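Left out: one protein chain. Kept in place: all the others.
Now for chain A:
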Amino acid sequence: MMNSTSASPAAPISASGDGSDARRNSKRPKYSRFTQQELPACKPILTPQWVISIFTLVGIIFVPIGVAALLASHDVVEIVDRYETDCIPGNDKIGHIQNPTSNKTCIRVLTVPKDMDKPVYVYYQLDNFYQNHRRYVKSRNDQQLRDKNKANETSGCDPEKTTANGVPIVPCGLIAWSLFNDTYNFTHNNGKALTVNKKDISWKSDRNHKFGSDVFPKNFQNGALIGGGKLNPKIPLSEQEDLIVWMRTAALPTFRKLYGRIEVDLKENDTITVVLENNYNTYTFGGKKKLVLSTTSWLGGKNDFLGIAYLSIGGVCFFLATLFTVVYLLKPRKLGDPSYLSWNNNRLMQ
């Protein structure tokens, strides 16, 4: 630096820069570990020990979870009864189902395969029903459902917005319009009626926040085209739990929806007689209808997939752990061995 010496500075030809030290120092970047990229860092290295232990550990965690999930699934007792073929007479199924006056009552007898502890959940299952169609999913208006002053809010509800004379429909839209309306009545063994509790089958948040307790159905299913079920205009939407459950659109074309709860223990070999009203038209699109009675475990209903998946992944991990151990024993590599550097390796990289 030019100001560093008191001895005679030589040819000023090479002198450069001016200004005071203070100005210079102000431009000096401030030191901090962050700006200098010197933050303390953890630099884990995948050693064979680590690799093998990680795979083993994952295996050790996954297999028990898989076993537990499978056990839970196996504890669940499920009765599935497909009835849409048996509950319709003759050839003209569509004509029968669309005829409002035809008798649609049907009787099914179910046998309990194993003890079913209460509560036993009752579901209806539809098949080939595209509740996830874009046109269908969008055809509702949440504002109208929760606020009685917003009955006129029917945007998005096409084509079930208003009646023919322009009065808004509450609840509007295709979802509500196509409400499922089969009904089930259960009799235990020899005629003792099994009550189905239909309260609290929907999410509490739906009842309290999404469907207004002062919003009543208006002009619903009054048009020329009748879709599914009708609603009692005296009961506020927040208490129309079948509608609330139906309005939670399913992700897949096969879905179950909660119908109610039987709050009685069912014993093995008990018979249950179901008197059902086969009102809902699935015949046009060839959909199946099933009645499902099921208990639940901590994981929910009967589904072995989760357990199997856990067991498979756990198994793969054990396998990989073994494989790495074997390969490592057969062909070990000294860590940090410079001979593995590319230039010692016949210039593999070039």
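The criterion applied here is as follows: a residue touches a chain if its C-beta (ideal position, glycine included) is under 8 Å from a C-beta of that chain, and two chains touch if they have at least 3 such contacts; residues count from 1.
In this section, contacts and distances are computed from a predicted model.
Trainee: What is the protein name, per UniProt, of the chain that does not appear here: "Phospholipid-transporting ATPase", "Sorting nexin-4", "Serine/threonine-protein phosphatase 2A 55 kDa regulatory subunit B" or "Mitochondrial pyruvate carrier"?
Mentor: Checked against "Phospholipid-transporting ATPase", "Sorting nexin-4", "Serine/threonine-protein phosphatase 2A 55 kDa regulatory subunit B" or "Mitochondrial pyruvate carrier": the hidden chain maps to "Phospholipid-transporting ATPase".
Trainee: Considering the whole complex, which of A:Thr163, A:Asn219 or A:Thr249 touches the chain not shown?
Mentor: A:Thr249
Trainee: Write down which of A:Ile107, A:Ala193, A:Ile235 or A:Leu335 is the residue touching the left-out chain.
Mentor: That would be A:Leu335, which touches the missing chain.
Trainee: Could you tell which one of A:Val67, A:Val167, A:Val264 or A:Leu306 touches the chain left off the display?
Mentor: A:Leu306
Trainee: If the hidden chain were put back, which residues of chain A would touch it?
Mentor: Touching the chain left out of view, chain A contributes residues 1-2, 4-14, 16-17, 19, 23-25, 27-31, 35-37, 39-46, 48, 51, 54, 58, 62, 65, 69, 76, 78, 119, 121, 123, 125, 129-137, 142-143, 146, 158-160, 174, 177-178, 201, 203-206, 209-210, 225, 227-228, 248-252, 254-258, 261, 281, 284-286, 294, 296-303, 305-306, 309-310, 313, 316-317, 320, 324, 327-328, 331, 333, 335-338, 340-344, 349-350.
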